[in-house]
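Of the protein chains in this complex, all but one are displayed in their positions.
Note that the chains are named A and B in the order they appear, and that numbering of residues resets to 1 at the start of each chain.
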């Protein structure tokens, strides 16, 4: 379906510019990291272009979807020797498994149930192992299919040491069904089921720390990653592919312009802010040893992050202070873990 | 009833026993766009940031610069934001070809 005479982009006659960067809340300075990481991005580029894009060129993901970016990159790193599970969720909804006799990818892909992704993959992997075939068996699941309904089968598969790669794209709510609260929705987040009103300031409980829970399963490889930091993610995915003695789990931050309410072009920057504020530190845990993979020299105040999207628009100064405190505490605990392991 | 009931025809599913997908399913996402990215070849440093960060994977690598395949580009604007050389500008779609 990919056309050979590509439809190049030129300025339509008389069209005005729609995005003027200088007006942006984000300054160009913040994007210095592209310059800083230019070499790394070029390396990552060579990794990515080793395989063609294995996802259909057109699917129904929202504009600026962080998870679609992550999935495309993931498949280009994994390559065609891969079997992919897409449980119900955004990636299923946008047509990655396909629609009406068509497939959304060029590799074998299927819908497990919301709550049996890891189990079905275990069955596939076991059978291929018996036949002596080394195939990447990979889940790309949302937070609901991972931390909520899918948790039991994931935990069981981790404990049994199933040799699968489990990637959770965490957009912090059930986005496919229209932004309902999930187990990983952070405190104070607005969602459709944790609305903001006279008696409610969004979700009143803290989200569960899924990557830490997986690290507590003592599996060979656990990492957090963020598609805004692609070279870091690609590195981690390649490590996950090398694991042969159990499960590898990657927890992906996944910004959602639709559900979090920020402009579609800001996805990469919001993701970057999550890391730079220490809200979502990038770390990995290899055979029980924790290590930061991206050191933030001077953390950005959390307020910049909360102000970048509407889901936190209702936060009071006191709540932001409280959030800042818990971000700093979590980060300190993580640093301590890195030190003592 | 005297008329013979014709055998059922499986017009849509053919010989498939269960629902499977064999061809590629493609959504014409180019139709969604309200704005389009336009690259200035003189400014483009070919750093590949737009290529790497395009969620739709619709960036095309040319000898001179990275362009956009408008068949699939949804017009999110990420490429314009991540371009460190400010080489990409988003223009409104005015509906003419």
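Basically, contacts are C-beta pairs under 8 Å (C-beta built on N, C-alpha and C of every residue); 3 or more make two chains touch, one makes a residue touch a chain.
FYI, contacts and distances are computed from a predicted model.
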Which of "Protease HtpX homolog", "Phenylglyoxylate dehydrogenase", "Response regulator" or "Transketolase family protein" matches, in UniProt, the chain that is not displayed: "Phenylglyoxylate dehydrogenase"
Touched by the hidden chain, restricted to displayed chains: A, B
Hidden partner chain, touching residue among A:18, A:116 or A:324: A:116
Selected residue (touches chain absent from view) among A:19, A:83, A:237 or A:270: A:83
Among A:107, A:285 or A:327, residue touching the chain not depicted: A:107
Positions on chain B where the hidden chain makes contact: 8, 10-13, 16-22, 25
Touch list for chain A against the chain that is not drawn: 80-83, 92, 95, 97-113, 115-116, 119-131, 135, 152-153, 155-157, 159-160
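Keep this in mind: only the chains that are shown with their structure count from here on.
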Parts of chain B lying in touch with chain A, wherever the complex brings them together: 12-13, 16, 19-30, 32, 34-39, 47-49, 51-58, 60, 67-78, 80-82, 84, 86, 89-94, 96
Residues of chain A touching chain B in the complex: 1, 3, 6-19, 21, 24, 26, 28, 31, 34-35, 38, 41-42, 44-45, 48, 53, 55-61, 63-66, 68-69, 72-73, 95, 97-104, 106, 228, 230, 257, 263-269
